[in-house]
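In this view, the complex is presented without one of its protein chains, the others remaining in place.
What follows is subunit A.
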Amino acid sequence: MGGLEEEKHARYIVSVEKKKDDFEALLIEHLRMNGAYWGLTTLDLLNKIGAIDVDEVVSWVMECQDKDCGGFAGNLGHDPHLLYTLSAVQVLAIVDRIDVLDIGKVSDYVAGLQNDDGSFSGDMWGETDTRFSYCAICCLSLLGRLSKINVEKAVNYIVSCKNLDGGFGSAPGGESHAGQIFCCVGALAITGSLHHVDRDLLGWWLCERQCKDGGLNGRPEKLADVCYSWWVLSSLIMIDRVHWIDKEKLTRFILNCQDKDNGGISDRPDNAVDVFHTYFGVAGLSLMEYPGLKSIDPAYALPVDVLLSSHVPSSYH
């Protein structure tokens, strides 16, 4: 079957950036900020971030910032949103340029989206979702400004989205879903609140996401998909239950989803590749300690060395 096609994936990611005018590219132009984060993180995990012009990235990211509110949009001309603000901060962290930010302004924008019940709106229009709780908490932690929000309320809201199967949904009563579970477990991890998780119950639910083909699905009785390698694995690692799945079979599933000719990884074997699944595939392999890859942090979704340089005194790395 062969191993990971590092070179081809790196080339694929760089080439996607340049294709802006075909239909598929246009469909996702509004989330180019997420794309930048997925692409750059993948390149960094592959030890190939040298190919990137950092100044160009930084100036484009800063152009996407809304000058009034301080939040970031997914692309030029679009409206700001927490989903893209987190990606922007993550991108700047990867290229080690957080210093270009007006940290006070960005963190005020994020903190200003917390609601009375502790939840977070994604933007000024008020949609709430535990995904936004994660975005806000991760973003503020990276900026060193978690104290700007009411962390206790934020945690209690996430706990109110916990289900009887041990998982978490997008809102109180919402069905458990591996993506939402990652967001909730990640937010609880960053705030030192994982004691709210029933780790054995959730761990079993998560490890049962592994399908016969070795891949992981996001909910019971669904097909496996490479992106769940990330959501499920990272959650299992944070609660110390990742040994409950078969890593070898999962590794094989991910490698089988590579486009061995043109690079990139798809959701399932022989499907069309995209940057999103290329990132989740490589990040999943990194979580399973695939040789030659940098290791990624399961809570912040950033390369561990990037994270440690901002959170731990410099004498330790």
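The criterion applied here is as follows: a residue touches a chain if its C-beta (ideal position, glycine included) is under 8 Å from a C-beta of that chain, and two chains touch if they have at least 3 such contacts; residues count from 1.
By our rule, contacts and distances are computed from a predicted model.
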Among "FYVE-type domain-containing protein", "E2 ubiquitin-conjugating enzyme", "Geranylgeranyl transferase type-2 subunit alpha" or "Cleavage and polyadenylation specificity factor subunit 3-II", UniProt-listed name of the chain not shown: "Geranylgeranyl transferase type-2 subunit alpha"
Tell me which of A:I52, A:I245 or A:A301 is the one touching the absent chain. A:I245
Specify the residue from the set A:R97, A:K153, A:K222 or A:R252 that touches the hidden chain. A:K222
Touching residues on subunit A - with respect to the absent chain: 21-23, 26-30, 73-74, 77-79, 81, 122-123, 125-127, 129, 141, 146, 163-165, 169-171, 173-177, 189-196, 203-205, 207-208, 210, 219-222, 225, 237-240, 242-246, 249, 259, 266-268, 270-274, 276-277, 287-289, 295, 297-300, 304, 307, 311-313, 315-317
